[in-house]
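Quick notes on the structure that follows.
Right after this comes chain A.
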Amino acid sequence: MSRVLEVRGLAKAFGGVRAVRGVDLDLQAGEMLALIGPNGAGKSTCFNLINGQLQPDNGSVRFLGRDVVGLPPRRIWRLGVGRTFQVAATFASMSARENVQMAFLSHHRRLRRLVGYAGDAYKQEACDLLERVEMRALADRAAGVLAYGDVKRLELAMALAHGPRLLLMDEPTAGMAPQERRSLMTLTSEIVRKEGIAVLFTEHDMDAVFSHADRIAVLDRGEKIADGRPEEVRRDSRVQASYLGSFGAQS
Partner candidate 1 sequence: MDLLLQQLLTGVASASGLFLVASGLTIIFGVTRIVNFAHGSLYMLGAYLAVSLIDLFGGGHLGFWGGVILAMLAVGLIGALFEITVLRRIYQAPELFQLLATFGLVLVVQDVTLLIWGPQDLLGPRAPGLTGATQIFGLRVPVYDLFLIAFAPLVLLVLWLLFNRTRWGILIRAATQDQQMVTALGVNQKWLFTGVFFLGAALAGLGGAIQLPKGDANLHMDLQLIAAVFVVVVVGGMGSILGAYLAALLISLIRVLLITNAQLTFGGIAAWQMELVSMFLVMALVLIARPWGLLGRREVASDQRSGTPEPRLRPADATLRIAGGLLLVVLLGLPWIVGSYFLSVATEALIFVLFAASLQFLMGVGGIISFGHAAYFGLGAYGVGLAVRHWGMSMEVALLAAPLLAGVGALVFGWFCVRLSGVYLAMLTLAFAQIAWSIAFQWIDLTGGDNGIIGIWPPDWASSVTNFYYLAGAICVIGLLCLRHLAFSPFGYTLRAGRDSPLRADALGIDVRQHRWFAFVLAGVFAGIAGGLFAYLKGSVSPETLSISLSIDALVMVLLGGVQTLTGPIFGGALYSVLKNELISLTNYWRSILGLIIVLLVVLFPQGLAGAAESLRGRLGTSR
Partner candidate 2 sequence: MTRISWCNAAAVAAAILVSSGAALAQAEEPIRLGEFNSYTGFAAFTLPYRDGWTLALEEINEAGGVLGRPLEVISRDDGASPAAAIAVANELVTREGVDILFGTLLSNVGVAVSDFARQRKVLFLAAEPLTDTLAWSHGNDYTFRLRPGTYVQAAMLAEEAAKIEDAVRWVTIAPNYEYGQAAVAAFKELLKEKRPDVEFVGEQWPGQGQIDAGAAVQALEAANPDAIFNVTFSSDLARFVREGEVRGLFEGRTVASLLSGEPEWIDPLGAEAPEGWIVTGYPWYAIDTPEHDSFLKKYQERFDDYPRLGSLVGYIALHSIALAMEEAGTTEVEAVIESLRGLTVESPIGPVTYREIDQQSDMGAFVGRLTVQEGMPRMVDWRFAPGSEYLPDDERVRELQGSD
């Protein structure tokens, strides 16, 4: 298996707050790595550092062997990094299908075309992709009025349009009913395994984490305190103390 992502010594401070301190992460193709930790642990910040939205103070991010620090998000996306946001971001004035069509237009570098209807471009592909995330029926709804869980799925479809090698999913199931959660996670893992996509995701729902992650990395106050297979992490005493305590007790 090839290494998709290699993060070393990643660090970022906001003023006095050291949000991320010296984090290392590795990801292989087809692997799902869950990044967990309490609120404010620095998970989203890690994502923002990896996809270029924030510039790290220190450390390196290598994607497919290439150093991507300093590149803007759009360039990193071009290299094959798809992303969903903690607070989902879609194009509210467009329909779900048009959102996916946008992703295809960008993928095929057709953004600057002045002629032709964008509404007709990659329509079939967009519909197919929506079908895969079980959103076909909602294709013509405006993204701005979709239910929260649907928006998350839409984001997933948009990320997939580019055929990414790495998917960054920030709390993909937040705001969903348990049933919906399970189905989305199952769907995601099916897709990524089939296509060999590496997934880095955060999640507060431990069911989802422990049933889908191949590996788990635990962040606490910006530091990685554990990294390993689910059962190893579950047993880790530091993790239990700082975060998983309640969860460990429950299971």
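Keep this in mind: contacts are C-beta pairs under 8 Å (C-beta built on N, C-alpha and C of every residue); 3 or more make two chains touch, one makes a residue touch a chain; residues count from 1.
How were these candidates chosen? In short, all candidates are chains of the complex that A comes from, given by their letters.
None of these values were measured; they are calculated from a predicted model.
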Touching chain, any copy counted, for chain A within the complex - options 1 or 2: 1
Chain A - residues contacting candidate 1, complex: 51, 53, 72-74, 77-78, 83, 85, 89-95, 98, 101-103, 105-107, 110-119, 121, 142, 144, 158, 162
